[in-house]
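First the structure, in the form of structure tokens, and then the observations on it.
Note that one protein chain of the assembly has been removed; the remaining protein chains are unaltered in position.
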Amino acid sequence: MTLATWQRRAELPLAIAAVVFLISYSWTVLVPDLPRELRFALELVDYATWLVFTVDYVGRVVLAERRWSYVRHHLVDLLIVVLPLLRPLRVLRLITLLRFIERRVAHSLQGRVAVYVALSTALVLYTGSLAELEAERHAHGSNIHTFGTSLWWAITTITTVGYGDHYPVTTQGRLVAAALMIAGVALLGVVTASLASWLVQRVRLGAETASQDERPGEVERLRAELAELRARFGTDHS
Amino acid sequence: MTLATWQRRAELPLAIAAVVFLISYSWTVLVPDLPRELRFALELVDYATWLVFTVDYVGRVVLAERRWSYVRHHLVDLLIVVLPLLRPLRVLRLITLLRFIERRVAHSLQGRVAVYVALSTALVLYTGSLAELEAERHAHGSNIHTFGTSLWWAITTITTVGYGDHYPVTTQGRLVAAALMIAGVALLGVVTASLASWLVQRVRLGAETASQDERPGEVERLRAELAELRARFGTDHS
Amino acid sequence: MTLATWQRRAELPLAIAAVVFLISYSWTVLVPDLPRELRFALELVDYATWLVFTVDYVGRVVLAERRWSYVRHHLVDLLIVVLPLLRPLRVLRLITLLRFIERRVAHSLQGRVAVYVALSTALVLYTGSLAELEAERHAHGSNIHTFGTSLWWAITTITTVGYGDHYPVTTQGRLVAAALMIAGVALLGVVTASLASWLVQRVRLGAETASQDERPGEVERLRAELAELRARFGTDHS
Partner (left out) sequence: MTLATWQRRAELPLAIAAVVFLISYSWTVLVPDLPRELRFALELVDYATWLVFTVDYVGRVVLAERRWSYVRHHLVDLLIVVLPLLRPLRVLRLITLLRFIERRVAHSLQGRVAVYVALSTALVLYTGSLAELEAERHAHGSNIHTFGTSLWWAITTITTVGYGDHYPVTTQGRLVAAALMIAGVALLGVVTASLASWLVQRVRLGAETASQDERPGEVERLRAELAELRARFGTDHS
């Protein structure tokens, strides 16, 4: 089996594992006083999704032509599997699902980017708020104790507003914050870039129309002259 | 009647309803100790503008060819009509009016974008400040009590500066804040994109001029040769 | 005398007036315990620079072909003359001087934009800090009392960082802040746009080189065929 086949076949199981993880993770974080049995069950589910991601990663490394180079170029995938702290990043798998939604909703490249950005941002905000709440809830001196506050904080962070009415104090919470800030910089970048490429396109379309009226004229005249030339010969030599 | 006809005819009534709503909404929020009768009258006006928006929305859905698809693609319009919380979004209708102003003031695409952005930003800032003041004024632990403070907060939010000297504490106020932040990201994006497309255009114009000096030369020479060719034949065969 | 002549001749006096105003304004703000006579002298200087700007404005309106339209399109110039609060905006005149510096220092369009942005930002930061200090220094509950603090605050504002360790509390100070924030949004936009246009240019230059190797080939071959054609005829008919 080739790497490409593996990746195509693994797409669905990974997406399902990501959705299952997202539900189980939300449950664990949002309802903290779970009965003991349920908590154990959710931990099993978490372990199962971890297994799916690990099997996929190992399979890809085994099937890669140059294994060492593959590992070096997919360090994030390795870290997601190895570090429990990075569990929430499993949700990023769902962004591959967004591709399918985005294609059905919008048609132009910029429209698709817009849908993609909106859905990814919502997903990142939701998962980031959960991870932040998990990290900060019981920390000493923390000021993020509810999901509402955590979501509000995540929004002020990803837009780079940063009032400072709420902010993380733990190392884990600050790592989540840093991830959200990077997402924020990328968000600003993507929004601006889409608008810019759309404007550049519109301006050029205008210019193109103008210069096409001009230039093909040249070619047109050349063709006309050739046609005339041929016509003359046609009458001369036939 | 087709959907397009409906929309063209509805444009003026909707714009008027939006202006009337903006005045009545400003009055209600900025002058809180209104006499009972006036408050009742303003509520009636608010209801009347709601009716205009609802009739327009129903009309558009009825006239749409694929109604379900139309509803799905115009969810915001539905929410504006259904949720009283989103009343301030009626003001967005006025942005269609801005189109007419913008066309009269500026000529280049970037100039028009600049006027459009300035006017939309002013409108969004004013309406956002009103909505924020309404949400926060009497809230427990709030720090936004006057329109001046609310406007100042709105400016620090839309530019993503976010000092944190004033910030919303209610859910409704935070929703308004999130809307302003999204507007801020879009604002940054539009300003940057306009400048970028203008610069790209200038750089390309320079390049175009250079390459037009070059390339048409080729075509010119081709044409000259054809002309000469034809001239020869002209003298040979006539 | 035409409007263009007036503007060309007014450029130097206005620039001098702006420099003089900047020095006198810095003096007034940075050395608050001035002897009475000096303060009076500086007020006279301030009045003199105001006169230069007013005469220039009146002259331009008188010489404009369509006076009312000219006034409408140059509202900021009117406000600078009418409102003492906007005195610091006189410094913006110096940005026309920057044009001459910028042309001598850099050659490419992006290089010139970079020099222009750096110098304008420095000028805006300096003047903004002075204006903020003047507005906030003696205000009740203010936290900006020295020029150092004011400059630091201006830097955190124009870069849209906004820690909130210092922030204006007076209306006048908040107007200065809003101006700096708008400058900040423009700054971000110009920096990004310059980089984007530079990248787009580099990417296109690569593509152009590739497509020029391709396309002229077509024209080249056409020309070769024409040459051959002519050569044949040349031998046949001469």
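We just call them A, B and C in the order they show up, numbering each chain from 1.
Note that in this section contacts are C-beta pairs under 8 Å (C-beta built on N, C-alpha and C of every residue); 3 or more make two chains touch, one makes a residue touch a chain.
Remember, it's a predicted structure, so these values are computed and weren't measured experimentally.
Mind giving the shown chains that are in contact with the missing chain?
Visible chains that the missing one touches: A, B, C.
Which one touches the absent chain: C:Val20, C:Ile155 or C:Val169?
Of the listed residues, the one touching the omitted chain is C:Ile155.
Looking beyond the chains shown, say which of B:Thr28, B:Thr49 or B:Thr160 touches the absent one.
Residue touching the absent chain, from the options given: B:Thr160.
Which residue among C:Val29, C:Leu133 or C:Val200 touches the omitted chain?
Counting the whole complex, the residue in contact with the absent chain is C:Val200.
For chain C, which positions touch the chain that isn't shown here?
Contacting residues on chain C, toward the hidden partner: 148, 152, 155-156, 159-165, 187-188, 191-196, 198-200, 202-204, 206-207, 211, 215, 218-219, 221-222, 225-226, 228-229, 232-233, 236.
What residue numbers in chain A mark contact with the hidden partner chain?
Against the missing chain, chain A presents residues 109-110, 113, 157, 160-164, 167, 171, 174, 177-178, 181-182, 184-186, 188-190, 192-194, 196-197, 200-201, 204, 208, 216, 219, 222-223, 226-227, 229-230, 233, 237.
For chain B, which residues lie in contact with the unshown chain of the complex?
Given the touch definition above, chain B has residues 160, 162-164, 192-193, 196, 200 touching the missing chain.
Heads up, the rule we're going with is that only the chains that are shown with their structure count from here on.
Quick one: how far do you have to rotate chain B to sit on chain C, C-alpha fit, nearest 5 degrees?
My answer is 90 degrees for the C-alpha fit.
Can you check whether chain A and chain C touch via the same residue numbers (shared by over half) or via different ones?
Both copies, chain A as well as chain C, present the same residues to each other, with over half of the numbers appearing on both sides.
Where the CA atoms of chain B average out and where those of chain C average out, how many Å apart are those spots?
Spacing between the chain centres: roughly 27 Å.
Using the average of all C-alpha atoms in each chain as its centre, how far is it in Å between chain A and chain C?
Going by mean C-alpha positions, chain A sits 38 Å from chain C.
Among all residues of chain C, which ones touch two or more of the remaining chains?
Residues 160, 162-164, 192-193, 196, 200 of chain C touch two or more partner chains.
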